[in-house]
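A single protein chain has been omitted from the complex, and every remaining protein chain is retained in its original position.
== subunit A ==
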Amino acid sequence: MLNGIDDEEKWLAEGIAGIQHNAFYMHQALDSNNLREALKYSAQMLSELRTSKLSPHKYYELYMRAFDELRKLEMFFKEDSKHGVSVIDLYELVQHAGNILPRLYLLCTVGSVYIKSKEAPAKEVLKDLVEMCRGVQHPIRGLFLRSYLAQISRDKLPDIGSEYEGDADTVMDAVEFVLQNFTEMNKLWVQMQHQGPGRFREKQEKERSELRDLVGKNLHVLSQIEGVDLGIYKETVLTRVLEQVVNCKDDLAQYYLMDCIIQVFPDEYHLQTLETLLGACPQLQPTVDVKTVLSRLMDRLSNYAASSEDVLPEFLQVEAFTKLSNAIGKVIEAQVDMPAVGAITLYVSLLTFTLCVHPDRLDYVDQVLGACVKKLYNIPKLEDSRAMKQVVALLSAPLEKYNDIVTALTLSNYPRVMDHLDNGTNKVMAMVIIQSIMKNNTFISTAHKLDEEDFKDEQNSVARLIHMLYNDEPEEMLKIICIVRKHTMAGGPKRLPFTVPSLVFSALRLVWRLQGQEGDIVGEEVPATPKKIFQLLTQIIEALSAVPSPELALRLYLQCAEAANGCDLELVAYEFFTQAFVLYEEEIADSKAQVTAIHLIIGTLQRMNVFGVENRDTMTHKTTGYSARLLKKPDQCRAVYACSHLFWVDDQDGIKDGERVLLCLKRALRIANAAQQMANVARGSSGPVILFVEILNKYLYFFEKGNQQITGAAIQDLIELINTEMQSDSATPDTASDAFLASTLRYIQFQKQKGGVMGEKFEAIKF
């Protein structure tokens, strides 16, 4: 084994020497017009090709040597004046050779002359040759012999318009000949794997691959036959070739030949025989890479469709999309083990095809994406980078085609496919999308005739998209945000409410991240500082004033303020609050909206710890002030008691101003009272006591938290007050308040019974 290669070289050298030696004597015989000697030495020369020792590669080298010599012999055969034997006799004479391989090489050589002489119809000679070649069943020797036959017959097929064309239907003879040679060659090629010891399987596969073009050449010849029209192709050529492909049950051959068929025959033939061609795919061996085959087919058809508009009706007529789509479905279904990348590759090809052929059929595009989603159902996040690349390709294709992100985003399955990407790839995808947006600035200003719901869906998609823009590098991320901002800002009042929040939160997320790695930020050079981002944010939110959408803006300002709080940027936070207050004052007129807004402000403000005493006072003062000025009394009351929390932050360093808490609660009680009176005046019955119960709960909360200003006595008084109110004649029975009160009292009872410090404390409350 060690010297395997050296030995082979040696054998090849010996073979070549043998050929040269005999060729020398053959030349002498040719020069002296000695036919007998010429036949003898040529047969001996060809005997060198009987070797079994050479790999296909080396054998080819030997074959080429012999081939060159045979050309000379053929020239000699042609000149019957030199050797004096008619070509018919010559045809018999060479068959006297005892060894089959030299005999058949010589027969083919004479056959070539025979056809040229036209002393017999080409088809008869070809038929005889292709039949006689059956005698060589050794794969390599047989393949080369038949390849020689193919070579010498190529220009002698009885094709239409050929000088060898015979009577009617001779094209069929040409086709029949090539098909038969093809079939036999393929059989030999498949047989190759059963030759020799099985342990060199890999080597064998490699060697087989080297020979595949010998087989494929026949298909090429078939495609070159003028007379093969669509009818013949459909009825004979394709049917027979596919029959051989399917029946040979060999994955290497099947893959190669399917690809060959796709590559060598014209597009319009493929289109017209799509069903047959696709029908063969599920019949191939499970190990055949059908996806690549189909991809290539679709790529070809796509190119064909792109080549001219005139061919498009053809595609529609044969329902190419449906057929391809079905075929892909079947293949994916059949090949359970196909990795995701394979399936997605198929979808990419189908999508490209669809976009080329049916640009107007968005439903087709969506259907493809939908099928892809279905395939990816079990894979929440793709991990295979190749698969990911394919998904990016899949998602990019519609963008490139339509130049219009909105069109792409109306595809309901588009974001669902995106869901399967990992973050890094999502960013890539986002960049693609953004680039697409940038490429096509017009979309923003285009008036869309979409109905409201579609519009929302679409904008939600954009918003979702913004969330998917992500990069680990803060600077990169900031760049992304800037770019997105540039585009969303141009979006107009209708779109901004959808897109701005996403953008804001995206920026805030960056802020939080920077916050997390605060220690690393050094110097002024760093572009992505929270400050900078907050400046950006201010501008972004301001844009909403154009909508106008004050409630949304207010919420966003508060979010920003909280973020600034997290970054310890007091002034920035203050500025955001100011903006929020300004909005509250100037833009929010609706009372309900005001209530919501004030509660948001209270909530946010309560959590702020960045403000100094002065600033905080300003803020709390403003807030309580606004609370007390709400329109409805119950709203006022609730806002005011909520404000009590502004003075009592239940954590270690939190502000704990018991007095002002009490003030708030008392004020709330007053308002509740006033509300009660107002109700009496207005409707003759007092309003529900629920406000009191709510205030009682606040009392209990602060009592429990240890606010010295809230005493057990005060609570007791309050409970009494409530009881009185409830028993008064004018009281409106209200089950909700009753239940609320009852459970509050039960809670007090519970705390008492629990004992301990808290129990003692609650003992002070008596009722």
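Criterion: contacts are C-beta pairs under 8 Å (C-beta built on N, C-alpha and C of every residue); 3 or more make two chains touch, one makes a residue touch a chain; residues count from 1.
Here is the rule we go by: contacts and distances are computed from a predicted model.
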{"item": "Listed names \"SWI/SNF complex subunit SWI3A\", \"Vacuolar protein sorting-associated protein 26A-like isoform X1\", \"FA complementation group G\" or \"Phospholipid-transporting ATPase\", with the criterion being the UniProt name of the chain not displayed", "value": "\"Vacuolar protein sorting-associated protein 26A-like isoform X1\""}
{"item": "Of A:Asp68, A:Glu131, A:Asp213 or A:Asp617, the one touching the omitted chain in the full complex", "value": "A:Glu131"}
{"item": "Of A:Arg65, A:Lys156, A:Lys187 or A:Arg616, the one touching the omitted chain in the full complex", "value": "A:Lys187"}
{"item": "Option from A:Asp31, A:Asp68 or A:Glu92 whose C-beta touches the chain left out", "value": "A:Glu92"}
{"item": "Absent chain, residues of subunit A that touch it", "value": "50, 92, 95-96, 98-101, 103, 131-132, 134-139, 141-142, 187, 191, 195"}
